[in-house]
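Have a look at this one before I ask anything.
Left out: one protein chain. Kept in place: all the others.
Our next item is chain A:
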Amino acid sequence: MSDIIETPLDIEVHPPKLYAEYTSTILRAPSKPMILLKKSLTERTAPLFQDFNLGALDHDLTKNSIKNGEPLGERIVVHGTVRNEKGEPIPNTILEIWQANAAGRYVHKVDQHDAPLDPNFLGTGRCMTDAQGNYKFYTIKPGAYPWGNHHNAWRPNHIHFSLFGNQIVSRLVTQMYFPGDPLLEYDPIYKAVKAKGRELLISKFDLDITEPNFALGYRFDIVLRGNQATPFENR
């Protein structure tokens, strides 16, 4: 286990802990110096979820919560490859996503935004990368929504992503944005990312995976920290 080559957090792309324009960070970002951790078994491994039974529709948010019809909005297909920093694909790793519906409303009970819920859209899904590190979701393009960070603040359209990779340093929670969104330049959550990293969060329109008469395609490739190719057994 001592042959792991680790790479540091890319501080030139990740956001800082404290970013005052995103006001919630002010009382929630740790302020004291962090302690460098000498990692042990727990941190060098990750849950692999081999026993978890993915539902047949878990990856299809347009169908996984249907009650009495199709969800409203623009159908999209989002795909990409999950890699490590050496560019090697990470197979069989779980991705979880969640998002607002086409009207910009989250199912979450705390969301009080005055926009309609969609009885046929829950807005969450998951899938596992294939042997080549590829993933694919079907969903509805999420709407923008207002939030209380500052006067007339609106979040750009986005999909939340959560990934594991093969060790604790690979753990990533992020948000995928859409090309050409005019709200991006006003959004402090996006702008907190260093300039060099911002475009990495914007998906690319992809005509090749756009499905005729069905759904627009977007590509969102993901790079997780860490650079060993083979996952450690976690069972």
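FYI, contacts are C-beta pairs under 8 Å (C-beta built on N, C-alpha and C of every residue); 3 or more make two chains touch, one makes a residue touch a chain; residues count from 1.
Keep this in mind: contacts and distances are computed from a predicted model.
Chosen from "Tryptophan halogenase", "Protocatechuate 3,4-dioxygenase subunit alpha", "Cation:proton antiporter" or "ABC transporter domain-containing protein", the protein name that UniProt gives for the omitted chain reads "Protocatechuate 3,4-dioxygenase subunit alpha".
Contact with the omitted chain, checked across A:134, A:162 or A:210, is made by A:162. Within chain A, the residues in touch with the undisplayed chain are 7, 9-10, 12-17, 19, 22, 24-32, 34-43, 45-47, 49, 52, 55, 58, 64-65, 83-87, 94, 96-98, 100, 106-111, 122-124, 126, 160, 162, 168-169, 171-175, 189-190, 192-194, 196-198, 200-201, 222-225, 227, 234-235.
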